[in-house]
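A single protein chain has been omitted; all remaining protein chains appear in their positions.
Then we have chain A:
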Amino acid sequence: MGAQLRVYRSKIKSAQTTKKITRAMELISASRIQKAQTRVKQSTPYSQAITRAVSAVATYSNVEHPLTTEREKLDTAAIVIFTSDRGLAGAFSSSILKEAESLAELLRSEGKKVVYFLVGRKAVGYFSFRRRESEKSWTGGTDQPVFETAKEIADAVVTAYNLDDEEGGVDEIHLVYNRFVSMVTQVPEVVRLLPLEIVEGEEPSTGEVFPLYEFEPDAETVLDALLPIYVESRIFNAMLQSAAAEHAARQKAMKSASDNADNLIRDYTRLANNARQSEITQQISEIVGGADALASAKK
């Protein structure tokens, strides 16, 4: 076998092996998207109920709650970045990190100090590679988020928010995550979590008037109890969205990788055929040439 032919054959082999892996990952992600989407859907009633309740309290009481009022002096801003634990998901994590960077840039230009909370191994890797500081980080389970993690994150950010400036407290909290739009589209989303803006874009409740609620024990206590829950549910929702988006992004990336492997295999097969054919042609012409030489020598 010719040297050229051998090279082509080994390239075809390696492309085939890669394709097997990418194809498997594509199928796994495709099956997990469904589950992730169902989880997003299942958690919707909860977040809707909470949003409704919080909006109702905020509308009908003039309670000044520290979580809803903007502070006079905004010195420090925190960014919570939701990435994935594993790569091979196209631009999933990098687009989020880019979005976070530009947000940080914007905040810094407003004269604020920026601190980070990281979710997902990719974000942690990005920061440790650049030797940058982060306040706190969570890794593991980004593809199947559990509520406990959301609670931990919420506790951490609310605690940081409630601290004084001298103790390293923050005045603003932003979330940066991928929102699952469809199987082919995931949009990086930047949301200011605290101080709360209780205007839910997805709520169809515009124009609807909230009834005059009676609060038990009183409006202030109710708001006190509701707001942390609301923050938790927003973070949990971000995590679920991000998980669904991660699977969708991975499926897309792996699909195009499999397609590319197909193309490579096809191209190399053509080249290998070509090489084999030219080898045969050469051998024939050598034989013919040899026979000719023998025949003319006999004369």
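In the analysis below, a contact is a pair of C-beta atoms (placed from the backbone, for glycine too) under 8 Å apart; a residue touches a chain by one contact, two chains touch by 3 or more; residues count from 1.
Here is the rule we go by: contacts and distances are computed from a predicted model.
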Absent chain [UniProt protein name; select from "RNA polymerase sigma-70 factor (ECF subfamily)", "ATP-binding protein", "ATP synthase F1 subcomplex epsilon subunit" or "ABC transporter permease"]: "ATP synthase F1 subcomplex epsilon subunit"
Candidate in contact with the missing chain, chosen from A:19, A:39, A:112 or A:174: A:39
Chain A, residues in touch with the chain not shown (by the definition above): 39, 42-43, 45-46, 49-50, 52-53, 56-57, 147, 151, 210-217, 221-222, 225-226, 229, 232-233, 236
